[in-house]
Structures are given as structure tokens and as C-alpha cells.
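Missing here: one protein chain of the complex. Every other protein chain is in place.
Think of it as A and B in the order they're written, each chain with its own count starting at 1.
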Amino acid sequence: MVQGAMIGRGCERALGILTVIGLVIGLYIAFVYAPADAVQGEVQRLMYLHVPLILISYLAFFVVFVASILYLWRRDRQYDAIAHSSVEIGVLFTALSIAVGSIWGRPTWGVWWTWDARLTTTAILLLMFLGYLMLRALVDDPSRGATFCAVLGIIGFLDIPIIHMSVVWWRTLHQPASMLRPGPSTVALNMQVALYANLVAFGLLYAYLLIKRLQIERAREELLRLQMELLG
Amino acid sequence: MTFARRVLAIAWKDLVAEWRDRESLTAMCFFAFLVLFLFNFALGGDQTLIRGAASGLLWLAFAFTSVLGLARSVQGELANDCLDGLLLYPAEREAIFLGKLCGSFSIILLVELISFPIFAVLYNMDIWSQLPKLLLITIPATLGFATAGTLLSTMTVGLRAREAMLPFLLFPMTIPLILAAVRGTEVVLRREAFELAMPWLKLMAAFDLLFLVGSLLTFELLIEE
Partner (left out) sequence: MASTDGAAGFPGVVPAVEIRGLVKWYGAHPALRGVDLCVGPGEILALFGPNGAGKSTLLRILAGLVRPTAGSVRVAGFEVGKHSDGVRRVIGVLAHGHQLYETLTGRENLQFAATMLGLDRPVDRVAGVLAKVGLEAAADGRVRTFSSGMKRRLALAKLMLREPRVMLLDEPFTNLDLQATKLLEEFLMASKTTGVTTVLATHNVTMGFAVADRMAVLEQGRLVFDARRDEVSRESLRSLFTIQGELWGDE
């Protein structure tokens, strides 16, 4: 038991160190190693933050979706804790990604904000999961809040493709998703390296934050259990 | 058979209560009128601008109005512990959800039908010849709104900040419906080929299906304390 905890702690520390190293390398590659964009110049380097942040936040919301289903199925608080924590990190990453994108967009497009399809979908996503966090904060009974939010997490996630489709049909003005498109790559090799390096780094950061957040949740659970023992 | 009877009984009692008091109905109609009226000022009275934005304004008015009705529908059950009473019947939870949904859907649709002439007059639109097509857009949009709204107001019903929370949860999720309804209505009002509205109708169908299935599967979990 104690040994297991020690190993767990060791792994966590290793992950933390790995995350820091990953971020340092990622940012070095992004801001120093990778060449400046021929058209957009230095400001294009923000892409190395913007894209990984948003991709990892999609991952986070997918984790929410899976954890929410598992919670409703198994009724294990652990899954709810994962969903809740993942939403918090996802919301943070989405907000950061939008902010970075906005700074990148100002010199590139000449505006802080534009109603293009992917940007709009991302903003709706942010609003939806902000609602998730607000609802949880407002419901007094934690187990009810967990159920409500699990339903929101599932239906909200399934709603995303519909939202995206509607927004795309509404208006499209964005560079095509060049990373994900099959066929000959249009991105210079060291730019790709910079992007993937940062993707890994932010993925590590997500995992580390999630573990930390879950520990807080576990401590809270333990506190509640002790309280129950004392009063019950 | 008993299932259908229960659904109808719940919808019926909501509609009868509404018909006798006309509390929601009056408030919603007046609100829809007010929003349509006030939007005119936002666009500075420019006729071409107004005609271009008309369907968007119409659906924003409907969206705001629906929230009013949806919030009241579930909230009304809290008086005198009626919601508990409803849940204590040996009735399928799905029947309870569908009953509340039918009630809200009918009331919202009624408000929309009453608002159409007001819209036609205020914005100088000829909608009468297009009414069947307009209904083809309105009904799936309203159904989706009522479904999502009934589901979400079940969550927000007992909360302190419910007036703010319901729209905050509802609007981001129902953006596809609003966009689809606005574009569909534009197609109809501009007398474009109705095929242009088909993708939007399919989108609304997908949305309605997702929320109906999702609600029926999860409603039982939401109502127990």
C-alpha cells in the first residue's frame, strides 16, 4: 500500500519533470529553432501554442465524454472526478488557445476576432463547458451535480459535430486544416517538428495537471470520509 | 396504450392550466412582440437592412421567448410538491418527460403562430403564401428547443440562479437549431428553391434525434435526489 503510493509519487514526479523538459524543448523549438514564416513572419510562431492547446482540449473533452458515460454506468465517483477535472483543464486550454489565436489573428487577419467556422465552434464549446462548470458549482448535492454534469458532458460532446456542421454551413473562412489533411504535406519539416513537439509537451502537461487535480479530489473525498466517520 | 394516455394526460393538464391562466402565454406573446418591436430600432429603421435580417430577428425573438416558457413549465411543478407527486405515480419516467415536452412544445408553437402575423405586419413580410413551408421549418426547430429545454430545465429547476443558468446552458447547445431555423426561414421568405433548406432540415432532424434519445435515456437519472 505504502510502497504503491511511493511508486505512484515517483511516477508523478517523473511525469512532472518530463513535462517541464517537454515544454522547454517545445518552446525552444517553436520560438528559436523553427524558421519564421515566409508570409506571416515571427507572429506565426504562436501557431505552435495555438494548435496544440486546442487539440489537447479536444482530447480533454473526449475524456470527459468517456468518463461521463462510465460514471452513469458504474456510479463510481472516480469517473466523475476525472470528468470534472478534465473539463477544468479543457476549458483552461480552450480559453488560452482562443486568446493566443486572437493575438495571432490581429496582425494576420487584421482583427482580434472573426466569425469563421472553427473559431466559432471553439467559442461555443468554451461556453458550453463553462456552463458545465457553473452548473456544478450551483448544485448543492454533489451526487446530483455529478449526474447532471455527466449528462451535459455526454450530450454536449455529441452535439459538437452538429454545432460544427451548422457553423461550417453558415460561413467558412479559415485556412484548411493542413496538418490533418492527407496528401503531400504543405508545412515545412521543422515546422512540423515544432508542432508535434509542442503537441507532446502539452499532452504531458494535460496528463500532469489531471493527476494533480485528481489528487485534490481524492483528498477532498478523504476529508468527507473522515467527516462522515466522525459525525456518522 | 397507458403510456400514450399518460403522456397526453400530462400535456393536457399543462395546456388546460395554461389556457385558464394564460400566464405563460400572455407573457411569452408580449415578450415576442416586444423583442420584434425593439429590434427595429437596433437596425435604425433601415428597410433593406431589416428585411435582410428579418428571419434572424424572428428566431432570436422565438429563442428568448421559448426560454421563458420552458423555465416555467418545470418550475410550475415545484409548487405544492407537484413534481414529487408526479414522480410518485407508477408511470414510466419516459412518459413523464414526453408529457412535459408535449406541453411545452404546444405552448411555444402556439406563441410562434400568434407571433407570425405580428412579424408579418411589423416587418412588412408576406408570409401567408409560404405558411406551410414555414411550418416545415418551425416545427422541427421548436421540437428541438422544447426537448433540450425540458431536459436542461430539469437540471436547473431548483437552483438559485436558474433564470440565468437555463439560457446559459440552452443557447450554446441549441445554436445549430437557431442557425438552421434562420437559414431555412430565409430560404422560404426569399422564395428560393426549398431544396436549399433541405440540409438545414436534416441538421435539425439530427439535433432533435440526439436530444430526444439522450433525454429519454437520462431523464430518470436526473430526477432522483
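Here is the rule we go by: contacts are C-beta pairs under 8 Å (C-beta built on N, C-alpha and C of every residue); 3 or more make two chains touch, one makes a residue touch a chain.
The shown structure was predicted, so the numbers you read here are calculated from the model rather than taken from an experiment.
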Contacting the left-out chain in the complete assembly, out of B:R5, B:R160 or B:K202: B:R5
Residue among B:G52, B:G85 or B:P117 touching the omitted chain: B:G85
Residues from chain A at the interface with the omitted partner, ascending: 140-143, 224, 227-228, 231-232
In chain B, positions touching the absent partner: 2, 5-6, 9-10, 13, 16-17, 20-21, 79-82, 84-91, 224-225
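Please note the rule applied: only the chains that are shown with their structure count from here on.
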Between chain B and chain A, distance of the C-alpha-averaged centres to the nearest whole Å: 33
Complex interface listing, chain A residues touching chain B: 72, 124, 127-128, 130-131, 134-135, 138-139, 141, 144, 147-148, 151-152, 154-156, 158-159, 162-163, 165-167, 169-170
Touching residues on chain B, where the partner in the complex is chain A: 151, 155-156, 159-161, 165, 168-169, 171-173, 175-176, 179-180, 183, 199-200, 203, 206-207, 210-211, 214, 218, 221-222, 225
